[in-house]
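Excluded from the complex is one protein chain; the other protein chains are retained at their positions.
The letters A, B and C name the chains in turn, as written, and every chain counts its residues from 1.
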Amino acid sequence: MIRAAIIGATGYTGAELMRILLFHPAVELVAITSESSIEQRACQHYPALSGLTDLRFEANNPEKLAPQIDVAFLALPHAEAMEAAVDYLQRGVRVIDLSADFRLNSPQLYEQVYGRKHIAPQLLAKSAYGLTELNREAVTNTDLVANPGCYPTCVLLSLAPLFQQQLAADPIIIDAKSGVTGAGKKLNTRTQFAEANEGLSPYGVGGHRHQPEMVQELAKLGGYAPEVVFTPHLLPLSRGMQSTSYVPLTAGVSRQQVVEGYQQFCENEPFLHFLGEDIFPNVRDVRGSNNCLVGIHVDKECRRAIVIAVIDNLVKGASGAAVQNMNLMFNYPEEEGLRGIFQVL
Amino acid sequence: MIRAAIIGATGYTGAELMRILLFHPAVELVAITSESSIEQRACQHYPALSGLTDLRFEANNPEKLAPQIDVAFLALPHAEAMEAAVDYLQRGVRVIDLSADFRLNSPQLYEQVYGRKHIAPQLLAKSAYGLTELNREAVTNTDLVANPGCYPTCVLLSLAPLFQQQLAADPIIIDAKSGVTGAGKKLNTRTQFAEANEGLSPYGVGGHRHQPEMVQELAKLGGYAPEVVFTPHLLPLSRGMQSTSYVPLTAGVSRQQVVEGYQQFCENEPFLHFLGEDIFPNVRDVRGSNNCLVGIHVDKECRRAIVIAVIDNLVKGASGAAVQNMNLMFNYPEEEGLRGIFQVL
Amino acid sequence: MIRAAIIGATGYTGAELMRILLFHPAVELVAITSESSIEQRACQHYPALSGLTDLRFEANNPEKLAPQIDVAFLALPHAEAMEAAVDYLQRGVRVIDLSADFRLNSPQLYEQVYGRKHIAPQLLAKSAYGLTELNREAVTNTDLVANPGCYPTCVLLSLAPLFQQQLAADPIIIDAKSGVTGAGKKLNTRTQFAEANEGLSPYGVGGHRHQPEMVQELAKLGGYAPEVVFTPHLLPLSRGMQSTSYVPLTAGVSRQQVVEGYQQFCENEPFLHFLGEDIFPNVRDVRGSNNCLVGIHVDKECRRAIVIAVIDNLVKGASGAAVQNMNLMFNYPEEEGLRGIFQVL
Partner (left out) sequence: MIRAAIIGATGYTGAELMRILLFHPAVELVAITSESSIEQRACQHYPALSGLTDLRFEANNPEKLAPQIDVAFLALPHAEAMEAAVDYLQRGVRVIDLSADFRLNSPQLYEQVYGRKHIAPQLLAKSAYGLTELNREAVTNTDLVANPGCYPTCVLLSLAPLFQQQLAADPIIIDAKSGVTGAGKKLNTRTQFAEANEGLSPYGVGGHRHQPEMVQELAKLGGYAPEVVFTPHLLPLSRGMQSTSYVPLTAGVSRQQVVEGYQQFCENEPFLHFLGEDIFPNVRDVRGSNNCLVGIHVDKECRRAIVIAVIDNLVKGASGAAVQNMNLMFNYPEEEGLRGIFQVL
């Protein structure tokens, strides 16, 4: 059994981790922490958990918790996460960080994008970027996983077949859309029902924090740092995320190459599903699941591919991917605890 | 022309007043106040107003504003409203108060229900309860209108035909449902999109503040204070409110009496529409409008009526009713500025 | 292993059965039928199933299917279901019927309520009413389960503690609300997004088909047939159902009796959760789960209880309850396959 704790369990990704870990056959969820809800029962906060757990929130006390756990999931805000990571790693606990603190390889870039100095730049080199499908070996052999951002997950999984095979030129236009849980649980006028309902608006136009993360990883795949124009939009749905990517193809690429690239990339992947040419996914179809569904359109002259992908931002875009990484780190089957968690309707 | 100001114009009822007053043919909207948004333009706050007004929010300064206006609409929180009412009334400005401060006739009851002492109990006697359809003479002749609560508006308009004609016994069960704008614009976990969407929950069970207001007014209509059990529920829609009332009928009442009671009560009312026996309204059908739609079911033995009514909580339940009252106070046709504001879809 | 088939698997309850049965550790889902989608893969119809099953829809052929299965779940329209029940039962296959065909004990009442003659009245006597919590022995020992209606499930589970202990008088007012999947998958103007969104409307006022079913079962619990006034409403949410019941208490009942009645009734039930006095459930909190959450309010004088309950209409109100019954029929733990299927958000 893997003994696990969720550090910062009252937010949306923390709650989603509870949903998954409580029914993971190889996990014992030992502790959940929250500074604001100490002593409260998890099911008071999330009544959906009624009858499923007696856990209570406690303070994050690494000294006390470290001896009891094998892995700590950090569902904390940026900056708080890197402190907690240091605390747990030095006490021999493996760490899966759902924040952005270990995603960017360069401390300079981190400082530029997130506006603060990185306190543990030495750990950046040791950490594995936890986009499982693209990084299995590193994830398996690390003590510190940087769980990817939700937008990068959706984009990278759906563009990897083009970049790995050098089929993609640039500039790449990525028009993305996300439900409101992507903004987290913090109170916000923009995510109040009466403001978000019947609404749609872009944000971070020309400068979203996930853009450098995408470029960093696409460069590893394709051998060059492409120009990426990334525009996210806020949608009136609770969960789910979609990216529509417009990718120029390199000269001479054939339709068959592109289609087969996707087929091969996805065929042995438990959570990636290529729907086919001109069949496109609906964000509904991944609610609650760890799946990423992809469809593509290639224009007549094979000059451009339109790649459309969907994930659940809270599962494959956060907590599900974290558990997928945990499975690898502890030598369990990658799908353990993650297959039966989907919604049909 | 009626010169008007909206005191507290950034909230939802204030915004809705702007929508109506800017296109009211007899109104000049002179000022809008907001302590938190001074100097900001209304259309920055509510971009739907782009191109429609150049008004900017200013501080609430009765000394400065009173000489420029004939009427002040108070869209303020309880307690703040009664202070502002005193300020404007003593400077000769008529007041339409959208808060609860002047709705209850007894200062003792006010203190009990709203938890604070009333600062102007002498004004309670002078104020008119602004449920226009039931109180035209008083509204026409007052300087201070207490605009009714949204739930009481929906309930009283739909039960008045039974009470006025002594057809209703008690206890009366009222199961009501409201969209999230009923909770106002203040940030609130409960009204965050991810919490309200796909949700439905009761609140104030057994003790909602609007219950005593209903009883007070039903007693005036029917000659006795009925037992009223009132349970409101929060719904995932932006606007709109519905009440399903279960009313025991007094002995010997005939179906025809009930149906004709509704027909007669509604037939000359511009904003009340009786759909008929066993035809029921949808809350959609009053969005943006000042209408109240009513349908009824009477059981076979004529022992009980089920009365279902809908209003838009922000219009007939607040700002529209306020303008309807203003029309009467200034001797304009009651419907002026209120007929073309509805949504079909 | 229990070998199962879903007869009529393209509708919403059929789809929900797939979600549950595909991950039930003791079930092999052998066949799914649909006359309109023969040969299509389940995951074409419901892309959420991508990667989870290769099943294809086939025609409902009892002769062919009966030898391969132990149990048939009938997710068919009324009337079609009773024919299929006969077909499978006479071939030795156990039947769990999700339609209304075997819920009413009297063929006369069935004809009156559903407008057609019952073709197998002799089976009515053999069938067990599948409200598991109230009927375990009968369910365990039958070959034919009549799965309860969604509204009766919500109402009966939440009123049983009062009726079993003779604490409830009548008339009982039940104001209920349901999301749109309750209306099934058939195309319908009323359930089109643009008509249902931002809407709320009652239906079946004074004559809904689930009312006689409630009265029949309450009479078994309480020893008398209470007067039940039942008004359902359609809500703009996909899943979920709530009932707010107003129940007169019999003379002399104490608050403690009522509260303890609920505590005792729920304490050993895996899927029933009594939140406590004056703590009320949100319909969100049971999405995807087989739980029923209940909260109550008792008025000061102990004359009336307000009982508020929520279920997911597709799970505890249909497919989840069906699987719970199957577990009993085949001597598996009642919760098998049903605990990890909930949504926190």
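One rule holds in what follows: a residue touches a chain if its C-beta (ideal position, glycine included) is under 8 Å from a C-beta of that chain, and two chains touch if they have at least 3 such contacts.
Treat the numbers as computed from the prediction; the structure is a model and nothing was measured.
Across the entire complex, the residue among A:A85, A:L124, A:V139 or A:V283 in touch with the chain not shown is A:V283. Of A:M1, A:L200 or A:A225, it is A:L200 that touches the chain left out of the display. Summary of contacts with the chain left out: across A:E28, A:E83 or A:D175, the touching residue is A:D175. Considering the complete assembly, chain A touches the hidden chain via residues 171, 173, 175, 177, 179, 194-195, 197-203, 205-206, 229, 231, 233, 235-240, 242, 244, 246, 278, 280-284, 287, 297, 299, 304, 306, 308, 310, 345.
As for the chain not pictured, it touches chain C at residues 12, 179-181, 185, 187-189, 191-194, 196-198, 236-238. By the touch definition given at the top, chain B reaches the unshown chain through residues 12, 15-16, 18-19, 22-23, 46-52, 181, 198, 238-239, 270-271, 273, 275, 281-282, 284-289, 291, 293, 314, 339-345.
Keep in mind that, in the parts below, only the chains that are shown with their structure count from here on.
These two copies of the sequence, chain A and chain B, are related by a rotation of 180 degrees on CA atoms, to the nearest 5.
Nearest to the common centre of all protein CA atoms is the CA centroid of chain C. Chain A and chain B, compared by their mean Cα positions, are separated by 46 Å. Each of residues 179, 194, 197-198, 236-238 in chain B touches at least two other chains.
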